[in-house]
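With one protein chain removed, the remaining protein chains of the complex are shown where they sit.
We just call them A, B and C in the order they show up, numbering each chain from 1.
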Amino acid sequence: MTTQDARLFDLGYRRYDGPRDHPWRAIVTLAGFTARRVLGLGRGARHKVLPAITLAIAFLPALTSVLFSVLTEDILVDDLISYGEYTFIIGSALALFAALVAPEALCPDRRSGMLGLYLAGPLDRTRYLVAKGVAVFGVMLLITVGPLLFMLIAFVLAGFGPSGVETAELLLQILAVGITTALLYTALSMAVSSFTTRRAAAAIGVVLVIFVPASIVRAAIESAGAPNELDLLSSPLVVAELAYRIFGETQEGNDPVTQLSTWLVAGGVGAAILAGALVCWLRYRRLEAFR
Amino acid sequence: MASPAVPEPSSPAVISARGVVKRYGRTVALAGLDAIIGPGITGLLGSNGAGKTTFISLALGLRSRDAGELSVLGRDPETAGIDVRARIGYAPEHHDLPAELAATDFVRHLAEMHLLPRRAAVQRANDALWLVGLGEERFRPVGSMSTGQRQRVKLASAIVHDPELVLLDEPTDGLDPMQRTEMLALIRRIGTEFGMHIVVSSHHLEEVERICDAVVIVEGGEVVHAGTLAELRQGPEGLVIEVDERAGELASVLTAHGFDVTVDGNRLVLGAADDAYDAVRDAVADLGVGLRRLLPRGRTLEDVYLGAGG
Amino acid sequence: MNAVDTAPAAARPRSLVSLLALYRLLLRTQITLSRLLGIAALGSLAVVIGLFIRWDENPNQAAADAVVSYGLGILVPFATLWLGTSVVGDLVEDRLLVYLWLKPVPRWQLPAAAMLATISAVVPLTALPLAASAFAAGAADIAWPAFLAASLAALAYSGVFVAAGLWFRRAIWWGLAFILIWENVAAYVVDGLARFTVIGWASSVLGMAPDIEDELEAGSAAMALVVLPAIAIAGWLIATWRYRRADVD
Partner (left out) sequence: MTSEPRIAAENVSKWFGALVAVSDVSFDVGPGVTALLGPNGAGKSTMFRMLCGLARPSKGTVRVLGRDPRTDTGVSRLIGLAPQQEGVFEPLTAREFVALSAKLHGLPDPWGAAGAALERVHLDPSDTRRLPTYSKGMRQRAKVAQAIVHDPPVLVLDEPLTGLDPRQRMDMVALFRGLGSEGRCVIVSSHVLHEVERLGSRVLVMSQGRLAAAGDFRELRALMDDRPMRVRVRTDRPRELAGSLLAAGTVVGVRLDGADVLELDTADARALSHALAPVAREQHARLFEVQPLDADLEGVFRYLVQR
């Protein structure tokens, strides 16, 4: 190598004149980052314990019913947990998961002033909330679609599953239930989490907002004969009822919501989702981004 | 190999503020602040609660002002589009960053948030962390880092996307002298070599004196003094002399030469006189005393600052 | 005042003065207005439920069921969880424990003060409304049992959650799982498990009222009067043991 092409490179600072992404990429980045953080990925084992346990609780019924049917070689149809009633059965686990996911996604940013850092960059409050919403919704899908999908796949592999065309239809129904349930819990939990910076208070708030209305409405209808439509306020029952309807099953219980038309039930869920999203958006619009 | 281009001055003033007012309920944080912050490194000096952090949050468009004109890089921060905010770097005052995130991941995340493609973000994050002096410890979680290291991580995250303007809020808060000196040298380099405008807020006088080209002193939400350091520094002439013994004798010799001298322990303060230097030198040489300090008695920033403080 | 005299003139601090000082401090710093209003709101909902039940054909049983499902299932546990874990947990998180730890005060006093502060807020804001809801529902003779059940449940839960606040970093979440899964699902689904839950024994206190079926059947009302305080004392001992070993930041 001839000597004259020896060169010393300046290791100093280099300007960046490469391409810059379109602003919506910042939303995708933040959504991915938040989802990983909420599930404790890239964080200590301690942060994975809580989400893992809740998911395990939600998968438990599916696991037992699959094992039970595989071991006894035949499906005792009425003993097994049907797809329709699954959302109702894991109601507590869904609330617990929402009480973990949304506060973890929203509260730390405000407490640590990271929100100021994000909003000082190429994000405004609406884009910030869209990113966070996509993250929470994505994670919630794990618990609303996961167990059902697991049951379907397990039954198909074990040979008990329905034939080709029915499986496709079942798959669509699972997705429909998973998405509506995830949307409802996302909207409610994010709305509550926008009111406090302490994750603990937000977690309690989420669970209360989900279960307290149900208690009051139950007494109002059953004891005081209020109209059944009032039952649309107890969100866990409404979204569980919608799941029954989507799978074409009917609940044996005589909860008031079972008397309502499917459109009304779907409308109730939709209204709750919109209300939650609106409350969260209004809160963030007025929020002082600076600690 | 792109040499660090000098930032083309889009407009002479990087930040210009006229009559900016900001109130939090009854307390008035900024009461009609006027300031022109030009290119280079500008120190924003003021005691705790003087309005520094509020001004920075207004410049970043994080808060809306109650009155007055404000423009950053030529645009009003509240209505400035996303492209302008992508050209600003910001290191906040607080230290609590996501504790379990490794420094490289944190800086890369902020680079991507400022629209750098993934591969460029990873590469620039590492470069930025090397430049702020974080070697292999940059893979450690931010939570386990000392305050000094965390300040460097914040600085790296503020420059990783190659901004035109960098706002640093109390970057040396909580640092010990060693870390402070290194951080100030680093900020000086960024302001000069990297070709970025910098606004540094601080309440440590000697810091601002060391690295800033100009200073804006804020007190009670208003600008009390502004200008380049040279302008602010000159003041009453005269000399301060410190010897290790027999200061009294030296004083009497100098008074005999017609200088007005006051003695304070082994320190002498000489009134303004142009030919004082040689007279002092010769008097000290004749007496054979040890000359420890000889300094012009210009107004230090401390006098300006304390004077301004009222 | 001779600064160098090392033994201050005052007598040994009487334990009662310091316990009261800690109790009032925790009551003032941890029982904030927003938390009180939150719990009071939840409590008032119990009365609303009571009003609805007035039109039920068998108000006594309906009121008892409501007291168990809403009162003992949601109102009391959540109120106690919220205050119980934060009354000490916040001190640790805000690094204020050092101002209480470095004092010549016996270690058992802080956990005791924490439990007292929690109960002083939770009982009036949950047990009273539950009693009121019984009257509202026209089921006066279960008002007193409801009040007693709620108070004893609050006592037991305060022991559990103050200990949890000192033990776990994210005590609230474990508390939520304990209430939602253990107390509200496992207690009903797995028969015989009620004996190991607070709600089981608290609902058996309701059994004191005439002709009320107790769905959980954890044991007799008299046994409950012993078991629930015992749970509280166990929680207090565990909390004190943990507090004595704390490395205070």
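The rule is simple: a contact is a pair of C-beta atoms (placed from the backbone, for glycine too) under 8 Å apart; a residue touches a chain by one contact, two chains touch by 3 or more.
Remember, predicted model here, so these are calculated numbers, not experimental data.
Listed by label, the shown chains that the missing chain touches in the whole complex are B, C.
From the set B:G19, B:G148 or B:G271, the residue in touch with the chain omitted from the display is B:G148, counting the whole complex. Residues 47-49, 146-148, 173-179, 203, 205, 243-244, 277-278, 280-282, 284-285, 288-296, 302, 305-306, 309 are the ones on subunit B that touch the missing chain.
Subunit C residues in contact with the hidden partner, per the touch definition given at the top, are 1, 3-8, 10-14, 17-18, 21-22, 25, 28-29, 32, 94-96, 98-105, 247-249.
By our rule, only the chains that are shown with their structure count from here on.
The minimum number of touch steps linking subunit B to subunit C comes to 2. Most remote chain with respect to subunit A, judged by CA-atom centres, is B. Ranked by how close its C-alpha mean sits to the mean of all protein C-alpha atoms, the top chain is A. Separation between the centroids of subunit B and subunit C, computed from CA atoms only, is 53 Å. If you average the CA atoms of subunit A and of subunit C, the two centres end up 31 Å from each other. Centroids of subunit A and subunit B (each the mean of its C-alpha atoms) stand 46 Å apart. Shared contact sites, meaning residues of subunit C that touch two or more other chains, are absent.
In subunit A, no residue touches two or more other chains. Against subunit A, the residues of subunit B that register as touching in their complex are 1-5, 53, 57, 60-63, 82-83, 85-86, 88, 90, 92, 94, 96-98, 100-101, 105, 109-110, 112-117, 120, 124, 127, 131, 157, 161-162, 190, 193-195. Residues 42, 45, 48-49, 51-56, 59, 62, 66, 69-70, 74, 78, 81-82, 85-86, 89, 169-170, 172-173, 176-177, 180-181, 184-185 of subunit C touch subunit A in their complex. Of all residues in subunit A, those touching subunit C in their complex are 46, 50, 53-54, 57, 92-93, 95-96, 99-100, 199-201, 203-204, 207-208, 211-212, 215-216, 219-220, 222-226.
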